[in-house]
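Pasting a structure below so you can have a look.
One protein chain omitted, others in place.
For chain A:
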Amino acid sequence: MSIVTRGFRGRREGADDRLPPGQYLTHDFPVLSAGPTPVVSRDEWTFTVRSEGGERRTWSWAELTALPVEEVTVDIHCVTRWSRLDTVWRGVSLDALLEDVESAADFALVHSHGGYTTNLPLEDLLDGQAWIAFEHDGDDLSPEHGGPARLLVPHLYFWKSAKWVSGIDLLVQDEPGFWEQLGYHDYGDPWREQRYQGD
C-alpha cells in the first residue's frame, strides 16, 4: 500500500487564520446604528481635537484632505460577530492629525455627530493604527457607513471605529463611551474576544 502525501506547502493563509474567535465571515457590510443617520455636508464638516488642558485644534474638510492621504487594506471585526476581510479605505492617519497637539493624556474619547461616543487608549490611535477614513472600496464613504468621515481603528472591535466622527477629547483619565457605559469592554480586542466587561 502506498501512502500519497500532498507535500508540505506551508501554512495556508486562509480566512480561518484571519478570523478572531467567535467571528464568522461575511461579504456584506451590515449597518448597525444607534440613532438616525446624521446629515453632515463636507462644507460644514469639522474635526476637533481637544487636549486635556483645553487647547483646541480644528480641521475643515479642505484642511483634512490636504494632509497626506493613505490607502489601507484591513480586516474588520464587529462585536456582533461578523468579520470582513481585505476592506479598502482611504483616509488621513491620526498620526498626521495629532503630531502637533501637545498632550500628556493616556486616553481618548471619540465624539460623533448625533451624540455617539467611544473610548480607547490614546496609544491605539497612533503609530499607523488609526485613520479618519472618507473613502471605502473606491467610493466616497456613504452616510449609512459613517460618511462623510469615520474613525477607522481596525485592530479593535468595530464599534470603536466611530461613524460620523466629529472630534476627539484627550483625557488623563479614561471615560466610558456610549456602549462602554452599558457593559461593553473598555478596550475591545477581537483576538482576545473582549466583547463585554470582564472578558
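Methods note: a contact is a pair of C-beta atoms (placed from the backbone, for glycine too) under 8 Å apart; a residue touches a chain by one contact, two chains touch by 3 or more; residues count from 1.
Convention: contacts and distances are computed from a predicted model.
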item	value
Name of the absent chain as recorded in UniProt (options "Aspartyl/glutamyl-tRNA(Asn/Gln) amidotransferase subunit C", "Carbohydrate ABC transporter membrane protein 1 (CUT1 family)", "Succinate dehydrogenase / fumarate reductase iron-sulfur subunit" or "Hydrogenase maturation nickel metallochaperone HypA")	"Hydrogenase maturation nickel metallochaperone HypA"
Touching the absent chain when the full complex is considered, from A:Phe47, A:Phe107 or A:Trp159	A:Trp159
Touch criterion as defined above, residue of A:Thr26, A:Thr48 or A:Gln181 at the omitted chain	A:Gln181
Residues of chain A in contact with the chain not shown	32-37, 79-80, 115, 159, 179, 181-184, 195-198
